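In what follows, a structure is listed as structure tokens, so that the remarks can point back to it.
Here the complex is missing one protein chain, while the rest keep their positions.
Going in written order, the chains are labelled A, B and C, and every chain counts its residues from 1.
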Amino acid sequence: MDFATIIQILDSAVRLMTPLLLACLAGLYSERSGVFDIGLEGKMLMAAFTAASVAYVTGSAWLGLMAGIMGSLALSLIHGLASITFRGNQLISGVAINFLASGLTVLLGQKIFGLGGRTPALEGNARFGEITLPFADALRDVPIIGPIYAELISGHTILVYLAFAMVPLTWWVLNRTRFGLRLRAVGENPASVDTAGVSVTRLRYAAIAICGILCGIAGAYLATALSAGFVKEMTAGRGFIALAALIFAKWRPWSALGATFLFGLLEAIANRYPNLDLGIITIPSMFMNALPYILTVIILAGFVGRAIPPRAGGEPYVKER
Amino acid sequence: MSAQAQQSGGRSDAAAPAAIELRSISKAFGPVQANKNINLRVEKGTIHGIIGENGAGKSTLMSILYGFYKPDSGEILVNGQPLTITDSQTAIKAGIGMVFQHFKLVQNFTVLENIILGVEDGRLLRPSLAKARGVLKQLAEEYQLNVDPDETIEELSVGHQQRVEILKALYRQADILILDEPTGVLTPAEADHLFRILEGLRAEGKTIILITHKLREIMEITDNVSVMRRGEMVASVKTAETSPEELAELMVGRKVLLNVEKTPAQPGAAILEVRDLKLVDDEGVERLRGISFDIRAGEILGIAGVSGNGQTQLLELLGGYPEKGSKVSGSIRMNGEALDLTGTKSDAATRRARGIGHVPEDRQVEGLIMDFTAWENVAFGYHHAPEFNKGWLMDNAAIREDAEAKIKRFDVRPPNANLAARNFSGGNQQKIVVAREIERNPDLLLIGQPTRGVDIGAIEFIHKRIVELRDAGKAVLLVSVELDEILSLSDRIAVMFDGRIMGERLPAETTTGELGLLMAGITDTESTPDSAGVPPDLKHVEGVPGGQP
Amino acid sequence: EPALIFDLGGKFDKSFNEAAYNGAKRWADETGGTYKELEMQSEAQREQALRRLAETGANPIIMTGFAFGDVLGKVAGDYPDTKFGIIDMVVDQPNVQSVVFTEEQGSYLAGVMAAMASQSGTVGFIGGMDIPLIHKFECGFAQGFKAAKPDGKVLINYTGTTPAAWNDPVKGGELAKAQISQGADVVYAAAGGTGIGVLQAVADAGKLGVGVDSNQNHLHPSNMLTSMVKRVDNAVYDAFTAGTDLEPGVKVMDLKAEGVGVAIDDNNKALVTPEMQAAIDDATAKIGSGEIAVHDYATDNTCPVQ
Partner (left out) sequence: MEKMPKWADVILTPLISLLLAAAISALVILAIGESPWLALKTMIEGSLGSSYGWGFTLYYTTNFIFTGLAVMVAYHASLFNIGGEGQAAMGGLGVALVLLYLPLPHWLIALPVAMIGAAAFGAAWAFIPAWLQAKRGSHIVITTIMFNFIAAAALNYVLVNVLRPVGSMDPASARFPESTHLPSLSDMALAFGMEWGKNTPVNVTFFVAIGACLLVWLLIWRTRLGYEIRAFGKSEPGALYAGISPVRITIIAMLISGGLAGLMAINNVMGEAERLVLNAVEGAGFIGIAVALMGRNHPLGVFLAALLFGFLYQGGGELALWTSIPRELIVVIQALVILFTGALDNMVRMPLERLFLSMRKRGGA
């Protein structure tokens, strides 16, 4: 494997990890506030749909992004209603949201565009273009650093940079701000927040809203940056992988970066080597496709200890029964 | 701060307004009427005690005052001014602070983070933390409330966690401080220390409401005391004009024996022989450093000690479930036969089969499955017992019947075996556990903190049962941080400190003072503290008499 | 009244179900006739749908996809008066017409074109799930490519192992990018909705894509080399037109019968050089005459090239 190949694989990994990272951080906010969310998949899917639809209709990727966020936020609100206001089962609510998004996107898409749930292909400004960072072309020929800068770091859409910027930002918000302190507290022991005179409900709604926004960006990225339009079920299980990454990362932002990078990298490698020829036997494509999942299990078993979720996670805050 | 503003506004009434006045407060939780038409007046600058049986409604009433629950009806006056307390923020602003029975701390936060939670000075934490650090230092000096501000809560002993709760209230500049069963988890020395602080606060003109089950504490420190029973306020009296006996009767509605009646022990053969027991936990900390003792038939061995000195590990190890990953060595013999310390035959089920009963220190986490019904809990740990099973299936009818009988004999209230364990008050939960373990007539009973947070009626009852078991020729290992309890129940007392037994005393021949010294690691032969062996979590035990430099 | 049953992918699958739908629609538009159509929801419904349609008197009943083969074999005998048509599968029953396509031949032509259009000598193939049908496309494409460029290279990827593999344009795009970064400058997508992402990524990179099943040249004019069309629409149209006279037996829709082929229209005309056109015509003729025998992967599960 030569250097150029490594750069290409890493470049691919960055693109593949971006939706995972955004969704993973989305889940992080929600779950650190004590609201479990297995509806990441559904929210991303809904966002992908609304983003693509609005981007197509208006011709603006930015308006699409806004719409993606709105679509995802609407589902977040349902999740909040179920799991915060009405103290329902958070897992059931998440399952319902996944179904809801899966059905509604196609239903609405068929109603609006008549393409069986697809949106028409997006062109021009309806998609997020790739950004060439300053001096990328000038530096391209510098050995080592040149390709790294010009091909790996430069040349992604704005949403990729946003996703990566979210990691230190999330860390900073969680650990350095009042909001973060309260957010973490409410996920560990909501009664401590309540008795401090801060509304548990409001905090959790705020967390869920952030979760919605980030899922919205993730969905918009899938539909308006990575590809050019919505196809039914296009999230293809990425919400669940993001959830796995979140647990893998033990609910911490920097680890989330690492975990999603690992998933992205494994997939990029499997894409690059679809038929690994080991001389004696050729590993069939099915197993190269499953490789990221197999390796995840192995890594999980070998190197990652017990993941302890936020203590109040999954439980509605009930004061009086 | 509105309360202070009004005060400085200067009211011309001759009689100073009460710090707190509650007028016909009522509160129902669904069908349960927790508070019924409660009136209460707490004078400014006093310590006001509130007592009552488990489930009488004390915590509920105080939580209403603190804005945690909303009352169904009634009126609250703070410093003479009517105040609608909608949430804890209002209460805090009115100068009310509360230390809950079950602490409201975030376990994996540092002390400092817990202190500023909810009263941060701005959007960023750094300035708040810096300010809190300063204030904390000041408060620590002023009130002798030392805690390391950077330690996380889960690493602190309960006593220190409570300090954090008090500091939280003081940091919020509370004028009125409510403490719900603050001494339930403290050693006598720590409790004494707390009372000195409370007295100091009172001297500064602050008002304190103290809920406790210990009448000695009421008599010792309060100015006035109110008694609650079944959701109602049955009496409010001046402490000086009452007696423990009278209070007990008011509380329970009948006469209560405040001291255990017991005949001298008639020890028989050794039931349990423990030799050189050592335990290193999975973080490599030595928790037990070579423990040896015997317990004979018909004898209660009391183990005294500040919590965190290995008692928990000792009980868990004897009970068959040392913490995961810990390394164990030494030997245990039961009725002359060795017990396995490792391997599959060292589990709790095997220990039970060998005749060891165990009332664990924490009834809610270990002793009971809170979501199981009372009758299901009666089989907990004994679910393999032949009388509870019929072939492949469990004999639920038999278990239920057994449970009904135990509930009756132990006067568990409400006497409803179908209720989930979590719906019983703490005292009644404890009765269920004690009934289960004692009624099987074990050769050896391990019993940890048998009366923590339990009202006096229930304490009397549980103590009686323990003594009865002893009189039936069984061995009892009693672990408690209550020196009073240890002194009145034990036939022999061993004091644990830092994973070692510091010495053994006979209750008749020792004093709280001497035990207190041993608990701090000071043996009478050498009067200097054994500083080399002080474990990290004991760095702050200055509350222990003699333990302070 | 004829009826059409779509397979689980649904009628808008951007693939052969959609082609079948177009055929039926064309028939309805031209004749003004009506027809029934059904989309499968689950495996267990196949038999239900067949029987219900047969019982309501629909005739002929056409279904798309090999997955119906087993059930049709079971059911057809119960309705001797009803004619059935199945696409992509042979069912040996007296009242069944089995329509099979020689995808390998069409793909062979696409391979020839790819070889001639490729400057790098490397081209790519991206399939959906790794199933025999898709290997037919792959193998034909590779044969055509190798015939024109014996020392060239075909990169092959399959998208996944679950039905999500047919609807994952993101992964499709990423696979295309991976192939392009390895030098591929023509990429053939046989992956349903995933292919949309493949063709998009190829167009974004300024390379050439090859569409599949229906004519997809319009998706990215001037970045689509061609589409390997599989005239499922014609098969359905013919069957509907034949009506109750639908002829039983195996109907092979091959290159000669224009059942498969490469689409050349205004969108890609500029890319098809005269030499390329000549090569296509030559290959078409030779395949027709049997001079070139394009190997069908399905016959023995092997591919002679690579």
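The working rule: a contact is a pair of C-beta atoms (placed from the backbone, for glycine too) under 8 Å apart; a residue touches a chain by one contact, two chains touch by 3 or more.
Predicted, not measured: the structure shown is a model, and the values here were computed from it.
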| item | value |
| --- | --- |
| Chains shown that the absent chain touches, full complex | A, B, C |
| Among C:Gln45, C:Gln93, C:Ser222 or C:Gln277, residue touching the chain not depicted | C:Gln45 |
| Sole contact to the chain not displayed, among A:Ser83, A:Thr119 or A:Thr224 | A:Ser83 |
| Footprint left on subunit A by the chain that the document does not show | 78, 81-83, 86-93, 95-100, 102-104, 106-107, 110-111, 117, 237, 240-241, 243-244, 247-248, 284, 286-287, 289-290, 293-294, 296-297, 300-302, 304-307 |
| For subunit B, the residues touching the chain missing from this view | 30-32, 319-321, 347-352, 358, 360, 362, 365-372, 376, 379-381, 383-384, 389, 392-394, 396 |
| Hidden partner interface residues of subunit C, rising order | 10, 38-39, 41-45, 47-49, 51-52, 66-67, 69-70, 88-89, 129-133, 161-163, 298-299, 301 |
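Methods note: only the chains that are shown with their structure count from here on.
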| item | value |
| --- | --- |
| Pairwise touch network: line, ring, star, complete, or other | line |
| Relative to subunit B, chain with the most remote C-alpha centre | C |
| Subunit A-subunit C separation of Cα centroids, rounded to whole Å | 34 |
| Geometric centre distance via CA averages, subunit B-subunit A, whole Å | 46 |
| Distance between the centres, which are taken as Cα means, of subunit C and subunit B, whole angstrom | 75 |
| Subunit A partner contacts - residues on subunit B that touch it in the complex | 29-30, 66-69, 87-92, 98, 100, 104-109, 113-114, 116-120, 122-126, 128 |
| Sites on subunit A touched by subunit B in the complex | 175-182, 184-185, 188-189, 191-199, 311, 319-321 |
| Of subunit A, residues touching subunit C in the complex | 5, 8, 11-12, 15-16, 19, 110, 115-118, 121, 222, 226-229, 231-234, 236-237, 267-268, 271-272, 274-275, 284-286, 289-290 |
